[in-house]
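Only a single protein chain was left out; the remaining protein chains are all shown in position.
As written, the chains take the letters A and B, and residue 1 is the first residue of each chain.
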Amino acid sequence: MKIKPMKLNHSKQWYEDRIALEGDAEIGAGTPPGVRAKTPAKSKVTPVDTRIAFGTFVALWRRNRGWDVAALAEAAALDPQGILEIERDPHYEPEPDVVRKLAGVFGLSPKPLLELAGLIKPGTPQLREAAVRFAARSESVAALNDREREAFEAFVSAISKKV
Amino acid sequence: MTESRIYLQRAKTNKLVEASLLDEVTDRHLAMWEGSWCPAMEAYCEGRTAGNQPEDHHWDWKWKADEWRPLLGYHSFAIVCEKDLQGLMLVSDFKSARLRVQFGKPVVYVEFVATAPWNRPELRKPPRFRGVGTVMVAAAVELSWELGYRGRIGLHSLEAAERFYRDHCGMTKLGKDRGHQGLPYYEMTEKQAERFRQ
Partner (left out) sequence: MIENNKRTMTLNLTPREMAVLEQLASAKDLSKTGVMRLALRLLQAVDSKTRLGQKLMFEDEKSKEKSELVLL
C-alpha cells in the first residue's frame, strides 16, 4: 500500500458545483450532547483510574532517580512490599501515612497525591484528568524514554500547581 | 503536516475564496478555537434553553486533542481562511463498515466535525463561508483512498445535518444507532466516493 502525504486536488469548478449543493446545510457529525462535557468536571474518572496514574507516577519518579523499590522504601522508611502494591495494583488502597511519606521524599505536597490515591475527596477534576492522560502516555519499561520524561515532568508541574 | 489549497464560498458574494486545509490540528488551531469559536458560541447560547443550543456547543476540542494525539489511528484536519479557523475534524481509521456491500472492510470514521459558529446559518445570517462540510467530507474520502480503503467512510450525523450527508454527499443511511445515543449512522461506499470525487 503506497502512502504519500494526503493532499486534495479538486478543481475550482468542483468546489463551485459541490458547495452549491451544500448551500446552508448543517454539517455536524459526532458525539451528541450529554456524552462529553466541555469541562472535565463531568467526566467519569474513577478512583481506580487515578490510582493507576498514582502508581505509574511513583514508579516513574523512582526510575527517574535510578532507584529500585528497595531504595525508595529506605528513603521513605516504608515497607518495599507496600510500594510494589502501589505501583502494580490499582485496587490497592495505601494508608494515608504511606502517601504522606512518599510525598515527603518526592518533595511534593501530600494533598494531590492523597487525592490521586483515592484517600481524600477529589478537589479539582482537572488534576484527575491530567493524571489519567499521564498514565496513558507512560510505559512500565526499565528506563524512562524522552516521551515518558516529558509526560512525567508535565505531571509533576500539574501536581505542584494544585498545592 | 501537509497543506492543501482549497476553496470556500463567501456567502455574501457567492464567490469562491482561497483557503487552506491542514492535515493536522495543531496547538495554534486549538488556540484559535478557544479564542474565537468559544466566545462566539457562548454569546449565541446565552439566554437560550438547552434545546435551542447547537448540538456541539459543549465540545471541548482541547480535551479531545490530548486523547487522540498519541494514537496512530486518529487523524485531524483544520480549515483556515482569512487567518481564521473555519472548520475542525477528527477521524479514525480502524473501524469497520456495517453496510452489507462492504461489511467488515475498514472505513475512515468521522469522530467529530464542526464548522465555525459564524459559518452556521442558524447562528448568523448570512453565514460567513459555505463549503466546510464539503471540504471535510472530501478530506475524509481522500484519506480513505490513501489508506487503501477506496474512499469508504462512516459517520454518525447530528440530526440537523442528515440532509447534507444523505442528499448532498450521497451517503447511505443505516438507521438510528442505539449504541450511539440514537444518532443516525451513514456510510459512503466506494462507488459513492467515486461519484463524490468527480
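As a working rule, a contact is a pair of C-beta atoms (placed from the backbone, for glycine too) under 8 Å apart; a residue touches a chain by one contact, two chains touch by 3 or more.
Computed from a prediction, not measured in an experiment: that's the story for all the values here.
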Contact partner of the left-out chain, one of B:Val17, B:Leu147 or B:Leu174: B:Leu147
Candidate in contact with the missing chain, chosen from B:Ser92, B:Thr115 or B:Ser157: B:Ser92
Selected from B:His29, B:His75 or B:Arg128 as touching the chain missing from the view: B:His75
Touch list for subunit B against the chain that is not drawn: 1-2, 23-24, 70-76, 92-94, 96, 104-106, 143, 146-150, 179
Interface with the undisplayed chain - residues on subunit A: 1, 3-6, 46, 48-49, 52, 90, 132, 135-136
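Note that in this section only the chains that are shown with their structure count from here on.
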Chain centre separation (subunit A, subunit B; CA means) in Å: 28
For the subunit A and subunit B complex, residues of the former touching the latter: 1, 3-10, 12, 15-16, 18-19, 21-40, 129, 133, 136-137
Parts of subunit B lying in touch with subunit A, wherever the complex brings them together: 2, 4, 6-9, 11, 16, 21, 23, 50, 54-60, 63-64, 66-67, 70, 90, 110-115, 120-122, 126-127, 130-136, 138-139, 142-143, 146-148, 155-158, 160-161, 163-165, 168, 180-181, 183, 197
